[in-house]
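A single protein chain has been removed from this complex, and every other one stays in its place.
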Amino acid sequence: MQKRELGIGLIGTGFMGKAHAFAYRMALAAFPDIPTPRLVAIADVNATSAAEAAHQYGFESSSGNWRDLIANPAIDVISITTPNSFHKEMTLAALSAGKHVHCEKPLSPSLADSLEMVEAAEAKGLITQVGFNYIKNPMLKLAREMIEAGELGEITGFRGIHAEDYMHDPASPWTWRIDPKGGPGVVADLGSHIICMARYLLGGIAEINADLRTIVKQRPIAVGSSDMKPVEVDDMARMLVTFERGCAGTLEATWVNTGRKMHLAFEVTGVKGSLVFNQEHLNELHFYKAGGDPRTSGFAKIESGPVHPPYGQFCVASGHQLGFNDLKTIEMGEFLRGIALGKATGPDFREAYNIQKVVEAAVASSKTRAWERVGK
Amino acid sequence: MQKRELGIGLIGTGFMGKAHAFAYRMALAAFPDIPTPRLVAIADVNATSAAEAAHQYGFESSSGNWRDLIANPAIDVISITTPNSFHKEMTLAALSAGKHVHCEKPLSPSLADSLEMVEAAEAKGLITQVGFNYIKNPMLKLAREMIEAGELGEITGFRGIHAEDYMHDPASPWTWRIDPKGGPGVVADLGSHIICMARYLLGGIAEINADLRTIVKQRPIAVGSSDMKPVEVDDMARMLVTFERGCAGTLEATWVNTGRKMHLAFEVTGVKGSLVFNQEHLNELHFYKAGGDPRTSGFAKIESGPVHPPYGQFCVASGHQLGFNDLKTIEMGEFLRGIALGKATGPDFREAYNIQKVVEAAVASSKTRAWERVGK
Amino acid sequence: MQKRELGIGLIGTGFMGKAHAFAYRMALAAFPDIPTPRLVAIADVNATSAAEAAHQYGFESSSGNWRDLIANPAIDVISITTPNSFHKEMTLAALSAGKHVHCEKPLSPSLADSLEMVEAAEAKGLITQVGFNYIKNPMLKLAREMIEAGELGEITGFRGIHAEDYMHDPASPWTWRIDPKGGPGVVADLGSHIICMARYLLGGIAEINADLRTIVKQRPIAVGSSDMKPVEVDDMARMLVTFERGCAGTLEATWVNTGRKMHLAFEVTGVKGSLVFNQEHLNELHFYKAGGDPRTSGFAKIESGPVHPPYGQFCVASGHQLGFNDLKTIEMGEFLRGIALGKATGPDFREAYNIQKVVEAAVASSKTRAWERVGK
Partner (left out) sequence: MQKRELGIGLIGTGFMGKAHAFAYRMALAAFPDIPTPRLVAIADVNATSAAEAAHQYGFESSSGNWRDLIANPAIDVISITTPNSFHKEMTLAALSAGKHVHCEKPLSPSLADSLEMVEAAEAKGLITQVGFNYIKNPMLKLAREMIEAGELGEITGFRGIHAEDYMHDPASPWTWRIDPKGGPGVVADLGSHIICMARYLLGGIAEINADLRTIVKQRPIAVGSSDMKPVEVDDMARMLVTFERGCAGTLEATWVNTGRKMHLAFEVTGVKGSLVFNQEHLNELHFYKAGGDPRTSGFAKIESGPVHPPYGQFCVASGHQLGFNDLKTIEMGEFLRGIALGKATGPDFREAYNIQKVVEAAVASSKTRAWERVGK
């Protein structure tokens, strides 16, 4: 790979904006083979926030207008962490300016708009990535390798869930997060993560049968207000799925699972073995291998270490553990490497679009109360 | 309650026959308030096995003919642990003879036959029970009480699973367990347990949408044989359900879940709290209570103790733990108490029939690939 | 083995009396090869309690005078579950009458008295057993076999603990349990269990360096009383030990470990592997085997099943789980088999005496604040 520098422009300074900034700051430190990310500019609708963020995260400049980043020739890469409704406009502008784009999920609230974004990127031959960071975990890479290598034998089933509780309190007010203009509810917000994980491990989902539910039917318009506004998006999504490879599974997403903070978990079963993962202990993978001495067989708790790349880029000793921001660093490292190599490592826009098609099929199925084929 | 003696007749000496024998032997020792079970006779189609079992388990007599037990006036209670296809004939004969009946699940392979058994028992006014022992766990009683008392607030969802792996090996031969004459496959065998548990905690299931799969399409007719016989029953069952109370959930049953020995588990979520249970650690219940100090809140691991009846009947100290056979003893203790009180504590034949209706609706749904209402 | 009947006489109807009764009732049902235990008589200082217990547990007769059991020629075996200070008198009487004796731990508060009991039993050639039930767990048998077979390689260390919290509340009143006439405090009461377990797995303890502490310095003489009585026995015991085989370890016992109900746990390490056990999950043993593929190595969670004798005597399916009373049944089954075979399976009186010598060395060490050799 030819070493070079890539100018980074980051739009947004909130939760994910900070995560991107951390990741770009760390990417080269973890991955010496990638192009050097040069933190050129950060933008936020609030120019003061942008300036403070530039200082804090080490960007050379800041702006209250994201179009300044698009216009900046020193910037090769645009990272978009704004609310969903802005993604399309920003992305298309960045692509037009010849910039590679990282966009937080989902690409857009509308499947058609997302497809337009995909096609624009592919037409330009630019590298894209979407923020499905959880699959960047070395334990997920191990799981996928084991499945592909046949270590579980023929795959027979999958159970996946992403459950959190940040919306469980009926007193939590109505927010942009549940504005139907931003897309469906938890089936898109968290459901997309477990769909992504399922696809990453087992490939495409062919059919889906979903039941989406709104648990909290109305919410106050502000904390403590007695003015209530109806909730039109789902709080809980349950799905039966069949994979293109033939096996079946269940997927579930909920943001009202009282007590759960990060229950993103799966169990994949095969004729020769099973794997169990839970993001609550993200540095572990549990593996049962059939056919061993039954007296001493059981699920082995594999702890993440240098033998599980790219763990070793962060620490040379096993068991020291990666955190959430490290997964984001891996994500950005792979994105920048992909730009250098001219090949996305994914999930790229196309994959995000494919995930969104599953979400849309779930929404459709919940309305028709019937099995729906995914995409066309 | 008026103390008296109840003569016990047990049919069958296999896995469940032994469990019944253990339980009848222990019931009075654990529950001094119940009628004294007198172990009158045990029957098995193999008279020698019956005689050995009588000695081992302390029955006064044995027989190679189950009808001898029906005819024996010293016997008040018949326990049936034979293969499913014999349940109806034995039950109807016992009821005709005026005996209370405990029958292992399912009542029969046919819903119509099961209904006939229910109606025969109800017409006679005799006490019945069916072997859904897992809900006899003090931790399950606690869970139900907490839900009923509103400690979780309004219930918002349920996830239940019963996964084991005793059929996961494709080399495991074709057996009576997968003979379609005995009923559907795992959806009945293990699925009935998680359906029972769901009903016990949350009440009736209104609608179901199921996907049943046969994973191992054919099996050798005997260990090591190359003659294969097709498998016609399901190995994996996945279900979306809605409860009569309004909330929704998922249920899953599989006997090919490589590595899982007793993964009978649920999570029930409410607006004010959640409960998590796993039979793999049957003496624990995990409880999250919303609204506490967030700094120190988390799922509490409740360990079973005398404060959770009827644990204290077995041990006066917390944490010493009950085992599978103790659950069976509770089941039999409650059955005998129910006879004395003239009121079944359940699950009785009617409840077993209601569970079977859910199983049947799942089978139907998997065929129609549509939501099916349960029973009528 | 020649089949025959053994008449059982049980002294005491409290916590352990009940556990013995349960175990004798179940022993033959679990172990068909042993002599049939005939439940001849039960005694309690309270004759009414004894009569009720006889009915409940199925003994043929009862008495308010334990000497009636000694005098009864139909009784071959005496089980002693009374307070410690009665053990010696009862035991010597039973041995004199030619009866085999099971005595709850400790043999007696005094090492000299215990030795007298040991020697009396050995002189008579009678079979004895002492109630260290936790090592009867199939998972402990597996652990010992693995160690003996060299599956862990050379043993390098041991960490053992028995922590509960039944005395943690300073408002809990002064009781017989902390009467120094009954012996030292937790170092004997719980410490003996972890010492027993350490010896069972690794053999004799050569030297000990202990620190015993009294945490609650005085307790009310009754619940709610303001009259306080000083506490003279230890609440917490911490010990460094060296084993005769050469390796070292730590042992700890405490009954004031707030929140712990049954934390009887160990980790044994060897050059080739390690084992981790915790009675809180008594049906599991965790095994790490060195030298495997580092990518998929980790502690395997072994779940108890029929492949781990004598689990299969209780249930033919893995993962169904044994409880505390089942361990006691194994204990009694082995005791009765030992009588038939003329050979104790242990722990017998001699072993209980050896355990007590370790306790005594710990008490001595805590006073001298120096290493003490165990026994002579």
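Structural remarks
Every chain is named by a letter (A, B and C) in the order it is written, and numbering of its residues begins at 1.
Convention: a contact is a pair of C-beta atoms (placed from the backbone, for glycine too) under 8 Å apart; a residue touches a chain by one contact, two chains touch by 3 or more.
Computed from a predicted model, the values in this text were never measured in an experiment.
One of C:E119, C:D169 or C:E232 touches the chain omitted from the figure, and that residue is C:D169. Here the missing chain is touched by one residue of A:L322, A:A344, A:A361 or A:V374, and it is A:L322.
Interface note for the absent chain: among B:F22, B:F287 or B:F349, the touching residue is B:F287. Contact between chain C and the absent chain runs through residues 152, 156-157, 159, 161, 168-170, 209, 211, 213, 215, 235-236, 238, 240, 242, 248-250, 252, 254, 256-260, 267, 269-274, 288, 290, 298-299, 369-371.
Where chain B meets the omitted chain, the residues involved are 142, 146, 151, 284, 286-287, 289, 294-303, 305, 307-308. Although one chain is not displayed, its contacts with chain A can still be listed: residues 15, 18-19, 21-22, 25-26, 28-30, 32, 36, 52, 55-58, 164, 166, 260-262, 280-282, 303, 305, 314-326.
In this section, only the chains that are shown with their structure count from here on.
Ranked by distance of CA centroids from chain C, the top chain is A.
Averaged C-alpha coordinates give centres for chain B and chain C that are 34 Å from one another. Chain A and chain C, compared by their mean Cα positions, are separated by 54 Å.
Counting only residues that touch two or more partner chains, chain B has 260.
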